[in-house]
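Subset of chains shown; positions unchanged.
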């Protein structure tokens, strides 16, 4: 009896969907790592614009329509990040796990508790 | 007979790991949506710096050490994105799938083929 | 009797200094508008990193060393902006004056008073 196929990981699924989307539109030549990094940065700028005049409290209590706009800006960042990972052949999930390990070392619990300072100033 | 537990999705796994990481360090009060959007944008800026003087060709042929630095910058963007999704209770994968649907409508294959212009200029 | 030479405007002076700096180092070929826009964006990311975990109040009461770092990040943004204006032959001061006029129309005093919302939502 064969096992049911494993549902694909969301990052893998999005990577494949973006690859297909770009290929269908013959956009591969635009999708250089340089250009994708720019596009990601532009989307991060759009995301930040939603928050720039809000207090911390307001930013945690977005109205449903703003929250929806924010969700779609975050989606844009994720899609370009996934696409950049694809063209650079970087495994995003693996890199993120690795970075979490580095952060755990850089920010030991005792020293970092309650302090938001860069690791080289802990 | 119980089924083997499904491996967690990478985005879910990273969300939980970041949540734990922040809680252990009592960083929740720093992790407002406003602050996390800023942190994400700062990391996008660090990512772009790796590419700013490169030609398109050079950006696609990074040396192994630069590629590794780029992978870790991308990890930073992903980690803040995942954390922002957590505090805003936004399902990133769902938002990304939804945005792909919107993009498919905005950029019909025939009109968009080979053209990198914004949808409102197609 | 000849008039005393007018002191050059700071933006003009910086433009000329950057032009000379780039020429001496044969950096003109790196200074495409695309690359300079990226460099500017990267510096904006570095600037924002200084503020990401601060409260509004803390951001207005920087310690002298942090304020000095912030001043130099702002200088980087200005220098790339001036250089971008030079290669695109855009008169920054004139564009800024023009934009202020547009903003005055978009944000009429009565409607905009005390409200930080985008003009299309006033």
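Note that the chains are named A, B and C in the order they appear, and that numbering of residues resets to 1 at the start of each chain.
Everything that follows uses one rule, which is that a contact is a pair of C-beta atoms (placed from the backbone, for glycine too) under 8 Å apart; a residue touches a chain by one contact, two chains touch by 3 or more.
Predicted model, so just to flag it, every value in this text is computed and none were measured.
Sequence-identical chains make up the whole complex; the displayed set comprises 3, and the total in this structure is 4 copies.
The rule is short, and it goes like this: only the chains that are shown with their structure count from here on.
Averaged Cα coordinates give chain B a centre that lies 28 Å from the centre of chain C.
In terms of their C-alpha centroids, the spacing between chain A and chain B amounts to 1 Å. In chain A, 38, 41, 45, 48, 55-56, 116 are the positions where the chain touches two or more neighbouring chains simultaneously.
The residues of chain B lying in touch with chain A in their complex are 6-7, 9-11, 13-14, 17-18, 21, 24-27, 30, 32-35, 37-38, 40-41, 44-45, 47-48, 50-51, 54-56, 59-60, 62, 67, 70-72, 74-79, 81-82, 84-85, 87-88, 90, 92-93, 95-100, 102-104, 107, 109, 112-114, 116. Residues of chain A that touch chain C in their complex: 38, 41, 45, 48, 53, 55-56, 116-117.
Put simply, chain B touches chain C in their complex at residues 30, 35, 38-39, 41-46, 48-49, 51-53.
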